[in-house]
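Working notes, beginning with the structure itself.
What you see is part of a larger complex, with each chain still in position.
Chain naming follows the written order as A and B, and within any one chain the residues start at number 1.
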Amino acid sequence: MKLLLIQGANMEYLGRRQPELYGTTTAKELDALLRRQARSLDVVLDILYTNTEGEAVSAIYKADRVNVDGILFNPAGFLHAGHALRDCLKSIRAPAIEIHMTNIEKRGYGSVTTGAAVGMIAGFGVDSYVLALQAMVSRLRQSERS
Amino acid sequence: MKLLLIQGANMEYLGRRQPELYGTTTAKELDALLRRQARSLDVVLDILYTNTEGEAVSAIYKADRVNVDGILFNPAGFLHAGHALRDCLKSIRAPAIEIHMTNIEKRGYGSVTTGAAVGMIAGFGVDSYVLALQAMVSRLRQSERS
């Protein structure tokens, strides 16, 4: 099972950026944690950090061409105007799960990409990623079985 | 650890109601599944189904008075106008997690209660509940430790 995690604009600064909102875990530490969890679930996890929406789009198409099984993505800075990303996620075969570390609704934001995801997990900090990974694996295993 | 799960308006008809959206698992079957999972996590889980927002509010205050540790809730039919429920969740000590079986954003809905929750999980069917239970336990165990 191969998954791709897209970390949208500004995620590279995790740990330094508004820690009262996003905590002090750095991007590097988060990656390590997720890779470890992926291994324990027997999943190959690619991670891409990018500040450019078009790079995210290109990476998703590239992954879809080689039959990625699922996309995890935190739109982050693309949440407000990531319409191209949304259209991309609608165009591929693989399902996608949207992740937010904070409860974006509480902060008055809506995400334009949500409609292209199968589901969304928001508000649990680093745990949002862990839960999303688990949700994706559970979903893929269920559809394999059926 | 004591948790309360509120199943909002129309959830009683789970399994019969628009199965193409909500699946065929009945309310009864969902309850059994969650109670089993709760036991395995060493958690006491109360479940309330109600079509009346005020009953949900009263139940939450009653639980908070006896020191419930967390609230899980699917606002369901209260999603559109459940402002009293939202104010209630803001008034209590215990954290709350909002659950939706479907990706409500995809269906063009927003939920008025989300702002009062610590986080939201949407779009995974029955798994949304399982993930929320897990997220709550993880969150409570972390704050115990800290």
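Here is the rule we go by: a contact is a pair of C-beta atoms (placed from the backbone, for glycine too) under 8 Å apart; a residue touches a chain by one contact, two chains touch by 3 or more.
These figures come from a predicted structure and were not determined experimentally.
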Total copies in the full assembly, please; the file places 2 of them. 12
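FYI, only the chains that are shown with their structure count from here on.
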Averaging over Cα atoms per chain, report the distance between chain A and chain B in Å. 24
In the complex, chain A touches chain B at residues 97, 103, 105-106, 110-111, 114-124, 127-128, 131, 134-135, 138-139
